[in-house]
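A protein chain is absent from this complex, but the other protein chains hold their places.
And then subunit A:
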Amino acid sequence: MTSNPVLSVDMLSLEFRTSGQCVHALDKVSFSLARGETLSLVGESGCGKSVTAMAIMGLLPKNSARVTSGSIRLDGTNLIGLSERQMQTIRGNRIGMVFQDPMTSLNPVHTIGMQIAEAVRRHKHVSKKDAWARARQMLERVRIPDAANRLLAYPHELSGGQRQRVMIAIALACDPELLIADEPTTALDVTVQAQILELIGELKTELGMSVLLITHDLGVVAASADRMMVMYAGRIVEEGPVERVFARPSHGYTAGLLRSLPGHGAQRRGLLAEIGGTVPRLDKLVEGCVYAPRCAFAAGPCTAALPPPRQIEAGHRSACIRHEAVFGAMADNDIVRSWA
(Lines give C-alpha, C1' and ligand atoms only; values in the text may rest on other atoms or scores of the structure.)
Protein backbone atom coordinates (compact mmCIF):
# COMPACT_ATOMS: atom_id res chain seq x y z
CA MET A 1 0.00 0.00 0.00
CA THR A 2 1.34 3.38 -0.95
CA SER A 3 0.53 6.59 0.82
CA ASN A 4 -1.77 7.73 -1.97
CA PRO A 5 -4.33 5.03 -2.67
CA VAL A 6 -6.77 5.31 -5.58
CA LEU A 7 -9.60 4.01 -3.51
CA SER A 8 -9.87 3.88 0.22
CA VAL A 9 -12.88 2.54 2.01
CA ASP A 10 -12.96 3.33 5.69
CA MET A 11 -15.21 1.73 8.32
CA LEU A 12 -18.05 1.38 5.82
CA SER A 13 -21.28 0.07 7.33
CA LEU A 14 -24.37 -0.33 5.24
CA GLU A 15 -27.81 -1.68 5.90
CA PHE A 16 -30.90 -2.55 3.90
CA ARG A 17 -34.27 -1.64 5.32
CA THR A 18 -37.36 -3.26 3.93
CA SER A 19 -40.75 -3.24 5.60
CA GLY A 20 -39.70 -3.62 9.22
CA GLN A 21 -36.64 -5.74 8.50
CA CYS A 22 -33.14 -4.44 8.72
CA VAL A 23 -30.23 -6.33 7.20
CA HIS A 24 -26.70 -5.32 8.08
CA ALA A 25 -25.06 -5.99 4.74
CA LEU A 26 -21.67 -4.44 5.47
CA ASP A 27 -20.10 -4.06 8.89
CA LYS A 28 -17.12 -1.70 9.28
CA VAL A 29 -15.48 -2.65 6.01
CA SER A 30 -12.12 -0.95 5.51
CA PHE A 31 -9.60 -1.41 2.74
CA SER A 32 -7.57 0.56 0.29
CA LEU A 33 -6.45 0.00 -3.23
CA ALA A 34 -3.14 1.31 -4.52
CA ARG A 35 -2.50 2.60 -8.02
CA GLY A 36 -1.87 -0.24 -10.45
CA GLU A 37 -2.84 -2.88 -7.92
CA THR A 38 -5.30 -5.75 -8.32
CA LEU A 39 -7.22 -6.38 -5.15
CA SER A 40 -9.45 -9.38 -4.95
CA LEU A 41 -12.55 -9.63 -2.80
CA VAL A 42 -13.43 -13.25 -2.05
CA GLY A 43 -16.34 -14.86 -0.28
CA GLU A 44 -19.43 -16.94 -0.76
CA SER A 45 -22.75 -15.72 -2.11
CA GLY A 46 -24.43 -13.13 0.09
CA CYS A 47 -21.30 -12.14 2.00
CA GLY A 48 -21.41 -8.56 0.74
CA LYS A 49 -18.92 -8.60 -2.13
CA SER A 50 -21.29 -7.20 -4.73
CA VAL A 51 -22.88 -4.83 -2.23
CA THR A 52 -19.41 -3.36 -1.66
CA ALA A 53 -18.97 -2.86 -5.40
CA MET A 54 -22.42 -1.38 -5.85
CA ALA A 55 -21.85 0.93 -2.86
CA ILE A 56 -18.67 2.26 -4.46
CA MET A 57 -20.54 2.87 -7.72
CA GLY A 58 -23.52 4.36 -5.87
CA LEU A 59 -25.82 1.91 -7.63
CA LEU A 60 -27.70 0.62 -4.60
CA PRO A 61 -31.41 1.40 -4.42
CA LYS A 62 -31.74 4.71 -2.60
CA ASN A 63 -34.96 3.86 -0.81
CA SER A 64 -33.77 0.69 0.91
CA ALA A 65 -29.96 0.87 1.20
CA ARG A 66 -28.46 3.22 3.76
CA VAL A 67 -24.85 3.87 4.57
CA THR A 68 -24.78 4.17 8.36
CA SER A 69 -21.14 5.07 8.78
CA GLY A 70 -17.80 5.29 7.07
CA SER A 71 -16.49 6.74 3.85
CA ILE A 72 -15.53 5.71 0.33
CA ARG A 73 -12.77 7.92 -1.01
CA LEU A 74 -11.74 8.02 -4.65
CA ASP A 75 -8.49 9.99 -4.87
CA GLY A 76 -9.42 11.65 -1.62
CA THR A 77 -12.99 12.63 -2.60
CA ASN A 78 -15.63 11.08 -0.42
CA LEU A 79 -18.18 9.50 -2.75
CA ILE A 80 -20.80 9.04 -0.07
CA GLY A 81 -21.90 12.65 0.26
CA LEU A 82 -22.02 13.20 -3.50
CA SER A 83 -25.24 14.03 -5.31
CA GLU A 84 -26.59 11.78 -8.04
CA ARG A 85 -25.45 14.33 -10.63
CA GLN A 86 -21.93 14.32 -9.28
CA MET A 87 -21.88 10.52 -9.19
CA GLN A 88 -22.84 10.46 -12.87
CA THR A 89 -19.65 12.28 -13.74
CA ILE A 90 -17.68 9.61 -11.88
CA ARG A 91 -19.42 6.46 -13.07
CA GLY A 92 -17.93 5.26 -16.31
CA ASN A 93 -15.49 8.14 -16.33
CA ARG A 94 -13.30 7.51 -13.29
CA ILE A 95 -14.67 4.12 -12.25
CA GLY A 96 -15.58 1.48 -14.81
CA MET A 97 -17.55 -1.60 -13.96
CA VAL A 98 -17.82 -5.02 -15.55
CA PHE A 99 -20.70 -7.25 -14.49
CA GLN A 100 -21.05 -10.93 -13.94
CA ASP A 101 -23.35 -11.87 -16.79
CA PRO A 102 -22.23 -10.61 -20.21
CA MET A 103 -25.34 -12.15 -21.76
CA THR A 104 -27.64 -9.55 -20.19
CA SER A 105 -25.38 -6.60 -19.43
CA LEU A 106 -25.44 -5.27 -22.99
CA ASN A 107 -28.49 -3.53 -24.39
CA PRO A 108 -29.95 -5.92 -26.99
CA VAL A 109 -31.37 -3.18 -29.21
CA HIS A 110 -28.21 -1.21 -29.90
CA THR A 111 -25.07 -2.16 -31.79
CA ILE A 112 -21.98 -2.63 -29.66
CA GLY A 113 -20.26 0.27 -31.41
CA MET A 114 -23.08 2.54 -30.36
CA GLN A 115 -22.84 1.33 -26.78
CA ILE A 116 -19.11 1.94 -26.54
CA ALA A 117 -19.48 5.31 -28.27
CA GLU A 118 -22.22 6.22 -25.81
CA ALA A 119 -19.87 5.66 -22.91
CA VAL A 120 -17.34 7.98 -24.53
CA ARG A 121 -19.83 10.69 -25.44
CA ARG A 122 -21.37 10.60 -21.98
CA HIS A 123 -18.18 11.99 -20.47
CA LYS A 124 -15.93 13.41 -23.16
CA HIS A 125 -17.03 16.25 -25.37
CA VAL A 126 -16.13 14.67 -28.66
CA SER A 127 -17.88 14.41 -32.00
CA LYS A 128 -19.82 11.32 -32.95
CA LYS A 129 -17.10 10.42 -35.41
CA ASP A 130 -14.36 10.64 -32.80
CA ALA A 131 -16.45 8.58 -30.40
CA TRP A 132 -16.78 5.86 -33.02
CA ALA A 133 -13.08 5.99 -33.72
CA ARG A 134 -12.51 5.57 -30.01
CA ALA A 135 -14.99 2.66 -29.96
CA ARG A 136 -13.05 0.96 -32.71
CA GLN A 137 -9.80 1.55 -30.89
CA MET A 138 -11.29 0.06 -27.72
CA LEU A 139 -12.53 -3.02 -29.58
CA GLU A 140 -9.03 -3.55 -30.93
CA ARG A 141 -7.64 -3.02 -27.47
CA VAL A 142 -9.84 -5.80 -26.04
CA ARG A 143 -8.54 -8.01 -28.89
CA ILE A 144 -11.72 -8.41 -30.88
CA PRO A 145 -10.71 -9.28 -34.44
CA ASP A 146 -12.16 -7.36 -37.38
CA ALA A 147 -13.07 -4.47 -35.07
CA ALA A 148 -14.34 -2.12 -37.78
CA ASN A 149 -17.03 -4.58 -38.86
CA ARG A 150 -17.82 -5.84 -35.40
CA LEU A 151 -18.79 -2.32 -34.29
CA LEU A 152 -22.02 -2.82 -36.21
CA ALA A 153 -22.81 -6.16 -34.60
CA TYR A 154 -25.64 -6.59 -32.12
CA PRO A 155 -24.88 -8.24 -28.77
CA HIS A 156 -26.68 -11.46 -29.72
CA GLU A 157 -24.27 -11.96 -32.58
CA LEU A 158 -21.32 -12.28 -30.20
CA SER A 159 -20.19 -15.14 -28.00
CA GLY A 160 -20.17 -14.82 -24.22
CA GLY A 161 -16.44 -14.17 -24.09
CA GLN A 162 -16.67 -11.54 -26.81
CA ARG A 163 -19.54 -9.83 -25.04
CA GLN A 164 -17.49 -9.67 -21.87
CA ARG A 165 -14.67 -8.13 -23.92
CA VAL A 166 -17.16 -5.54 -25.19
CA MET A 167 -18.25 -4.84 -21.60
CA ILE A 168 -14.61 -4.29 -20.70
CA ALA A 169 -14.24 -1.98 -23.70
CA ILE A 170 -17.24 0.02 -22.50
CA ALA A 171 -15.98 0.16 -18.92
CA LEU A 172 -12.54 1.33 -20.04
CA ALA A 173 -13.64 3.66 -22.83
CA CYS A 174 -12.98 6.75 -20.72
CA ASP A 175 -9.70 5.58 -19.18
CA PRO A 176 -10.95 5.14 -15.61
CA GLU A 177 -8.53 4.98 -12.71
CA LEU A 178 -10.42 2.08 -11.20
CA LEU A 179 -12.05 -0.95 -12.75
CA ILE A 180 -14.52 -2.90 -10.66
CA ALA A 181 -14.95 -6.39 -12.05
CA ASP A 182 -17.86 -8.10 -10.33
CA GLU A 183 -17.35 -11.82 -10.98
CA PRO A 184 -16.32 -11.11 -14.58
CA THR A 185 -15.63 -14.74 -15.41
CA THR A 186 -18.32 -16.61 -13.49
CA ALA A 187 -20.67 -16.94 -16.46
CA LEU A 188 -17.95 -17.97 -18.90
CA ASP A 189 -16.30 -21.21 -20.01
CA VAL A 190 -13.11 -22.14 -18.21
CA THR A 191 -10.90 -21.53 -21.25
CA VAL A 192 -12.53 -18.15 -21.90
CA GLN A 193 -12.19 -17.28 -18.20
CA ALA A 194 -8.43 -17.47 -18.47
CA GLN A 195 -8.43 -15.27 -21.57
CA ILE A 196 -10.61 -12.62 -19.93
CA LEU A 197 -8.46 -12.55 -16.79
CA GLU A 198 -5.35 -12.30 -18.92
CA LEU A 199 -6.92 -9.44 -20.87
CA ILE A 200 -7.85 -7.55 -17.69
CA GLY A 201 -4.30 -8.05 -16.43
CA GLU A 202 -2.75 -6.78 -19.66
CA LEU A 203 -5.04 -3.76 -19.86
CA LYS A 204 -4.30 -2.94 -16.24
CA THR A 205 -0.60 -2.63 -17.02
CA GLU A 206 -1.26 -0.90 -20.34
CA LEU A 207 -3.57 1.74 -18.86
CA GLY A 208 -2.09 1.92 -15.37
CA MET A 209 -5.39 1.47 -13.58
CA SER A 210 -6.32 -0.35 -10.41
CA VAL A 211 -8.64 -3.33 -10.38
CA LEU A 212 -11.07 -4.44 -7.72
CA LEU A 213 -11.75 -8.04 -8.67
CA ILE A 214 -14.75 -9.62 -7.01
CA THR A 215 -14.94 -13.38 -7.20
CA HIS A 216 -15.81 -16.51 -5.31
CA ASP A 217 -13.20 -18.48 -7.20
CA LEU A 218 -9.90 -18.86 -5.37
CA GLY A 219 -8.34 -20.01 -8.65
CA VAL A 220 -9.12 -16.61 -10.16
CA VAL A 221 -7.56 -14.90 -7.15
CA ALA A 222 -4.40 -16.97 -7.39
CA ALA A 223 -4.11 -16.28 -11.11
CA SER A 224 -4.60 -12.56 -11.20
CA ALA A 225 -4.64 -10.68 -7.90
CA ASP A 226 -1.86 -8.94 -5.97
CA ARG A 227 -3.72 -8.75 -2.71
CA MET A 228 -6.86 -10.43 -1.48
CA MET A 229 -9.54 -9.86 1.10
CA VAL A 230 -11.73 -12.61 2.43
CA MET A 231 -15.20 -11.46 3.28
CA TYR A 232 -17.78 -13.19 5.43
CA ALA A 233 -21.23 -11.97 6.45
CA GLY A 234 -20.45 -8.35 5.62
CA ARG A 235 -17.09 -8.26 7.38
CA ILE A 236 -13.58 -8.53 6.09
CA VAL A 237 -12.11 -11.43 8.03
CA GLU A 238 -8.69 -11.73 6.48
CA GLU A 239 -6.61 -9.63 4.14
CA GLY A 240 -3.10 -9.76 2.77
CA PRO A 241 -0.90 -10.40 -0.23
CA VAL A 242 -2.28 -13.34 -2.20
CA GLU A 243 0.81 -15.53 -1.73
CA ARG A 244 0.92 -14.90 2.02
CA VAL A 245 -2.78 -15.65 2.57
CA PHE A 246 -2.47 -18.87 0.61
CA ALA A 247 0.79 -19.79 2.34
CA ARG A 248 -0.39 -18.94 5.83
CA PRO A 249 -4.20 -18.96 6.04
CA SER A 250 -5.01 -17.34 9.37
CA HIS A 251 -8.76 -17.34 9.63
CA GLY A 252 -11.10 -20.26 10.13
CA TYR A 253 -13.16 -19.19 7.13
CA THR A 254 -10.16 -18.90 4.78
CA ALA A 255 -9.08 -22.33 5.95
CA GLY A 256 -12.57 -23.67 5.24
CA LEU A 257 -12.49 -22.23 1.71
CA LEU A 258 -9.03 -23.68 1.01
CA ARG A 259 -9.98 -27.08 2.34
CA SER A 260 -12.98 -27.26 0.07
CA LEU A 261 -10.72 -27.07 -3.00
CA PRO A 262 -9.47 -30.32 -4.53
CA GLY A 263 -5.85 -30.98 -3.59
CA HIS A 264 -3.08 -32.27 -5.80
CA GLY A 265 -1.43 -35.62 -4.99
CA ALA A 266 -2.70 -37.91 -2.30
CA GLN A 267 -5.27 -35.41 -1.08
CA ARG A 268 -6.94 -35.45 -4.45
CA ARG A 269 -8.68 -38.68 -3.61
CA GLY A 270 -11.49 -38.80 -1.12
CA LEU A 271 -14.39 -36.48 -0.48
CA LEU A 272 -13.96 -32.73 -0.62
CA ALA A 273 -14.36 -31.01 2.71
CA GLU A 274 -17.26 -28.63 3.01
CA ILE A 275 -18.15 -25.88 5.43
CA GLY A 276 -21.08 -27.01 7.53
CA GLY A 277 -24.14 -24.83 8.05
CA THR A 278 -25.17 -21.76 6.07
CA VAL A 279 -24.44 -18.06 6.04
CA PRO A 280 -26.07 -16.47 9.10
CA ARG A 281 -29.02 -14.15 8.85
CA LEU A 282 -27.79 -10.60 8.89
CA ASP A 283 -30.74 -8.96 10.58
CA LYS A 284 -29.11 -9.07 14.02
CA LEU A 285 -25.58 -7.94 14.77
CA VAL A 286 -23.57 -10.73 16.36
CA GLU A 287 -21.41 -10.00 19.42
CA GLY A 288 -18.46 -12.26 18.70
CA CYS A 289 -16.93 -13.64 15.53
CA VAL A 290 -19.69 -14.12 12.91
CA TYR A 291 -18.07 -17.26 11.60
CA ALA A 292 -17.71 -18.97 14.99
CA PRO A 293 -20.92 -21.08 14.70
CA ARG A 294 -19.57 -22.78 11.58
CA CYS A 295 -15.90 -22.71 12.48
CA ALA A 296 -14.00 -25.94 13.06
CA PHE A 297 -11.52 -24.10 15.28
CA ALA A 298 -13.96 -22.10 17.40
CA ALA A 299 -13.29 -21.87 21.11
CA GLY A 300 -15.03 -20.15 24.02
CA PRO A 301 -13.63 -16.62 23.58
CA CYS A 302 -14.64 -16.58 19.89
CA THR A 303 -18.28 -15.87 20.65
CA ALA A 304 -17.58 -13.55 23.57
CA ALA A 305 -16.40 -10.43 21.77
CA LEU A 306 -15.70 -9.30 18.23
CA PRO A 307 -12.06 -10.19 17.56
CA PRO A 308 -10.20 -7.11 16.30
CA PRO A 309 -8.07 -7.52 13.16
CA ARG A 310 -4.57 -8.52 14.20
CA GLN A 311 -1.34 -8.34 12.30
CA ILE A 312 -0.11 -11.80 11.28
CA GLU A 313 2.83 -10.61 9.20
CA ALA A 314 3.55 -7.46 7.21
CA GLY A 315 0.40 -6.45 5.37
CA HIS A 316 -1.37 -9.63 6.40
CA ARG A 317 -4.22 -9.18 8.90
CA SER A 318 -6.83 -11.52 10.23
CA ALA A 319 -9.77 -11.11 12.59
CA CYS A 320 -9.24 -14.50 14.18
CA ILE A 321 -8.02 -15.19 17.68
CA ARG A 322 -7.38 -18.85 16.81
CA HIS A 323 -5.12 -18.06 13.83
CA GLU A 324 -2.25 -20.12 15.29
CA ALA A 325 -4.49 -23.18 15.51
CA VAL A 326 -5.85 -22.55 12.03
CA PHE A 327 -2.43 -22.37 10.49
CA GLY A 328 -1.29 -25.40 12.47
CA ALA A 329 -4.12 -27.45 11.05
CA MET A 330 -3.64 -26.17 7.53
CA ALA A 331 0.14 -26.59 7.32
CA ASP A 332 -0.10 -29.98 5.60
CA ASN A 333 -2.78 -28.88 3.12
CA ASP A 334 -1.64 -29.33 -0.50
CA ILE A 335 -2.48 -25.83 -1.60
CA VAL A 336 -0.88 -24.21 1.42
CA ARG A 337 2.27 -26.31 0.94
CA SER A 338 2.47 -25.39 -2.72
CA TRP A 339 2.47 -21.66 -1.82
CA ALA A 340 4.75 -21.89 1.20
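Going forward, a contact is a pair of C-beta atoms (placed from the backbone, for glycine too) under 8 Å apart; a residue touches a chain by one contact, two chains touch by 3 or more; residues count from 1.
Going forward, contacts and distances are computed from a predicted model.
Q: Determine which name in "Peptide/nickel transport system permease protein", "ABC transporter", "M67 family metallopeptidase" or "2-oxoisovalerate dehydrogenase subunit alpha" the UniProt entry assigns to the undisplayed chain of the complex.
A: Hidden chain identified via UniProt as "Peptide/nickel transport system permease protein".
Q: Out of A:His24, A:Lys49, A:Arg91 or A:His323, point to the residue that touches the absent chain in the complete complex.
A: A:Arg91
Q: Would you mind spotting which of A:Thr104, A:Thr278 or A:Gln311 touches the chain that isn't drawn?
A: A:Thr104
Q: Out of A:Asn4, A:Gln21 or A:Ser159, point to the residue that touches the absent chain in the complete complex.
A: Spelled out, the listed residue whose C-beta touches the missing chain is A:Ser159.
Q: Suppose we count only contacts with the excluded chain; which residues of subunit A make the list?
A: Interface with the chain not displayed, on the subunit A side: 57, 59, 63, 84-85, 88-93, 96-97, 99, 101, 104-110, 118-119, 122-123, 143-146, 149-150, 153-154, 156-157, 159, 161-162, 167, 170-171, 173-174, 195.
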